[in-house]
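The other protein chains are all here in position, but one chain of the complex has been omitted.
Chain IDs A, B and C follow the sequence of writing; residue 1 opens each chain.
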Amino acid sequence: MLRRFKNKWEILRQKVYIIIYGANTFAGKLFDLVLLAVILLSVVLVMLESIESFDMKHHFSLKVFEWIITVFFTIEYVLRILCNKKPLKYIFSFYGIIDFISILPMYLSFFIVDAQVLTVIRAIRLLRLFGILNLVPYIGQESHLKLAIKASRTKIIVFVYFVLVVSIILGALMYVIEGKENGFTSIPKSIYWCIVTLTTVGYGDIAPQTLQGQMIASLIMILGYGIIAVPTGIVTAEFSNIKRNRIDARKRRNCTACTTTIYDEDANYCYNCGQKLNDVFKK
Amino acid sequence: MLRRFKNKWEILRQKVYIIIYGANTFAGKLFDLVLLAVILLSVVLVMLESIESFDMKHHFSLKVFEWIITVFFTIEYVLRILCNKKPLKYIFSFYGIIDFISILPMYLSFFIVDAQVLTVIRAIRLLRLFGILNLVPYIGQESHLKLAIKASRTKIIVFVYFVLVVSIILGALMYVIEGKENGFTSIPKSIYWCIVTLTTVGYGDIAPQTLQGQMIASLIMILGYGIIAVPTGIVTAEFSNIKRNRIDARKRRNCTACTTTIYDEDANYCYNCGQKLNDVFKK
Amino acid sequence: MLRRFKNKWEILRQKVYIIIYGANTFAGKLFDLVLLAVILLSVVLVMLESIESFDMKHHFSLKVFEWIITVFFTIEYVLRILCNKKPLKYIFSFYGIIDFISILPMYLSFFIVDAQVLTVIRAIRLLRLFGILNLVPYIGQESHLKLAIKASRTKIIVFVYFVLVVSIILGALMYVIEGKENGFTSIPKSIYWCIVTLTTVGYGDIAPQTLQGQMIASLIMILGYGIIAVPTGIVTAEFSNIKRNRIDARKRRNCTACTTTIYDEDANYCYNCGQKLNDVFKK
Partner (left out) sequence: MLRRFKNKWEILRQKVYIIIYGANTFAGKLFDLVLLAVILLSVVLVMLESIESFDMKHHFSLKVFEWIITVFFTIEYVLRILCNKKPLKYIFSFYGIIDFISILPMYLSFFIVDAQVLTVIRAIRLLRLFGILNLVPYIGQESHLKLAIKASRTKIIVFVYFVLVVSIILGALMYVIEGKENGFTSIPKSIYWCIVTLTTVGYGDIAPQTLQGQMIASLIMILGYGIIAVPTGIVTAEFSNIKRNRIDARKRRNCTACTTTIYDEDANYCYNCGQKLNDVFKK
């Protein structure tokens, strides 16, 4: 009898697994959509709660919704562990940790008063939407981007490192020139100002007041103007390169007789063995 | 007699149709230019009216002009419906709805006091200028842009979605770090700040005050600096690609004797069979 | 005797002409350098004069220098007219008008009190530096830029027009949403804010305060983020295109026997007549 129960349990486990982890069955799709809605709802809830005037008026209903979502997420988390053959792999995966952390704060709020503020961590669950919304399968798109970023990774790291070193040096310089009385109260703050300026964000909460400071700031801005061209140039060149290679690859075909690769899309005969080529390319 | 009247009416309808919808006759061009002027004038009027000091001085004349334009637009709207064979198609088209909405506020202002503020909707009529100024026929230009945007649409949507998710996560983080006392009064406001920073706009109405906040802000800025390269890279690569394909296509021709494709635009003889090529390319 | 005088005058005129307009003789180069120095000095003077604290202290010496420069510019202007064969052409040329306007304010200051402020017009004389510093002869560089801008002119005009229309529509919208109490005091100011935001400048002198306003502002920023890619894409594509064509042109050579253009830089024999090609390209 235990065996039969075990069998039943195994069948149930597999069914739940297909619903939760799969997306090909109707139930699986439905679960994904419900999860999508609940994640979005939970993020909206956290947002609304942070608006003081709204929280005052609807504190009780917000709390109720909060608990409903927490219970839903808890059930989902437990089911994900139970129905998985390798539960530890899930628990210590990126999503497993996020799922766990996003249900934790509500339970902690029994013991620690301010724990609820941590519910904002749930926002990270939004990353699951990339999977649910089928944005990953757009691999053609994704991989383009990923390939371009991967190819230009080292260059971008060197670039970011360069920006940081320049910011530290120029930040220290501005600290000496402008001084504490003009808002450059410390070197870290000066470096922060320098990054704000180099990236052309320009809050204006700190701004040079002396003529020398403004002259150096102008130089930094023009430098930043030139620097912005570098990552754009790198990524664009990689993009174009990947694109061109793709196109080249698409135009290739093989001779049916000698399997030579033919690059010329208008060729009628194999340049190697004279075999008549069939016209595969629409023109 | 009714029939003759009907005939006359039909002829009149067609004449008006050609004037209003066409642009090939002198009357049609004149109508377009007058419409262009009146739309521009109406937008300028709405602008002037919104400047309090100007409105106080010239309230009466502004009102008179406002009514003249409204009557002109009303007549135009009625004529557009009357002379159109398929009036319903026009009425429920994008421009039809805009045309209707832009005359509505003045009539509504009899019943509702604040309705006049809605006259700003007229600004949307400016889109008609693209048609009037013959910017659409520059299809060579337009389609380049449109093709590039169309080809990179999915990538840009994925990109915008990514920016939004990153903004929500980082916005929530900054809300926890900086807190209500430093201007990050709610998570939506924090997200708004994050978008302001990521896009390098940087108003400075909200700015991080704590050291940790400024460090994370610096990271967000450098991230934004890198992120800005992505849409630029995508669009540029598509542009270059479209351009290259156009050029390649334009340079191709086939030998009249052996149908070999000739890529060399300066070739006088087919490199395959020696056939004299006719000179299609102006150089 | 009059004739001899005339002859002498003619010789003098030509000598002065060569000094002022030419740059190949030593005197001509010296004149250019002196003019360069005086123009820079005059701009620095105007700047210093505008700094109140500096002007108070050194008012007299500034005035003296101002007059010395004005006299120098006046002599230069008179000489330019006298030694030119077609004085009217110079007088009504762009530089002629600028040269005249830049000496006018000091003489006008006898009659009108505030005329001196117009000396800032002298800054436009800085454009002469492009000529003096031999930046124009870098035609290889110049024309690259000019060709790229020329080729993308229509596209950029359409683009700027599009940005303006979008700014008017969104500016009007923000005026309605935010209203006078939040700094959007009139539609022109709203449009100004919209351009400030779309171009990612973001002063922050006007910033949305309501939640709806901030949401629309976020959309405008992301739109601006995408829009910035368009001019960059256009210019880059044109640049690459011009560059590629140049390279292609450089790689071309003609067969010495049949004058066929050879594109293949590694070709040893003419593909048309079998003539041995000489190896012009260093590899």
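Criterion: a contact is a pair of C-beta atoms (placed from the backbone, for glycine too) under 8 Å apart; a residue touches a chain by one contact, two chains touch by 3 or more.
All values derive from a computational prediction rather than experimental measurement.
S.K.: Using the touch definition up top, pick the residue from A:L36, A:I51, A:L127 or A:A172 that touches the left-out chain.
M.R.: If we include the chain that is not displayed, A:A172 is the one touching it.
S.K.: Decide which residue listed in B:S109, B:S152 or B:T232 touches the omitted chain of the complex.
M.R.: Of the listed residues, the one touching the omitted chain is B:T232.
S.K.: Return the single residue from C:A23, C:L104, C:V120 or C:I216 that touches the missing chain.
M.R.: Checking each option in C:A23, C:L104, C:V120 or C:I216, the one touching the absent chain turns out to be C:V120.
S.K.: Any idea which of A:C83, A:M106 or A:I228 touches the chain not displayed?
M.R.: Final answer for the missing-chain contact: A:I228.
S.K.: With the missing chain put back, which residues of chain C would touch it? List them for me.
M.R.: Missing-chain contacts on chain C: residues 43, 46-47, 50-52, 117-118, 120-121, 123-124, 126-127, 129-130, 133, 135, 138, 141-142, 144-145, 148, 156, 160, 163, 188-189, 191-192, 195-196, 199-205, 228, 231-232, 234-236, 238-240, 243, 247, 264, 266, 268.
S.K.: What chain B residues would touch the chain not displayed?
M.R.: Residues of chain B in touch with the missing chain: 200-204, 232, 236, 240.
S.K.: Just checking the interface: what residues of chain A touch the absent partner chain?
M.R.: Residue positions of chain A that touch the missing chain: 154-155, 158, 161, 165, 168-169, 172-173, 175-176, 180, 185-188, 190-191, 197, 200-204, 207, 211, 214-215, 217-218, 221-222, 224-226, 228-230, 232-234, 236-237, 240-241, 260-261, 263, 271-272.
What we mean here is this: only the chains that are shown with their structure count from here on.
S.K.: Treating touching as the only link between chains, describe the layout with one word: line, ring, star, complete or other.
M.R.: complete
S.K.: Same residues or different residues: which describes how chain A and chain B meet, taking over half shared numbers as same?
M.R.: Under half of the interface numbering overlaps between copies: different.
S.K.: Comparing residue numbers, which of A-C or A-B shares more than half of the contact pairs of B-C?
M.R.: Matching pair: A-B.
S.K.: For chain A versus chain B, what separation do you get between their C-alpha means, in angstrom?
M.R.: A distance of 30 Å separates the two centres.
S.K.: In whole angstrom, how far does the Cα centroid of chain A sit from the Cα centroid of chain C?
M.R.: Each chain reduced to its C-alpha mean, chain A and chain C end up 42 Å apart.
S.K.: Which chain B residues reach two or more other chains?
M.R.: Answer for chain B, listing residues that touch two or more other chains: 188, 191, 200-204, 228, 232, 234, 236, 240.
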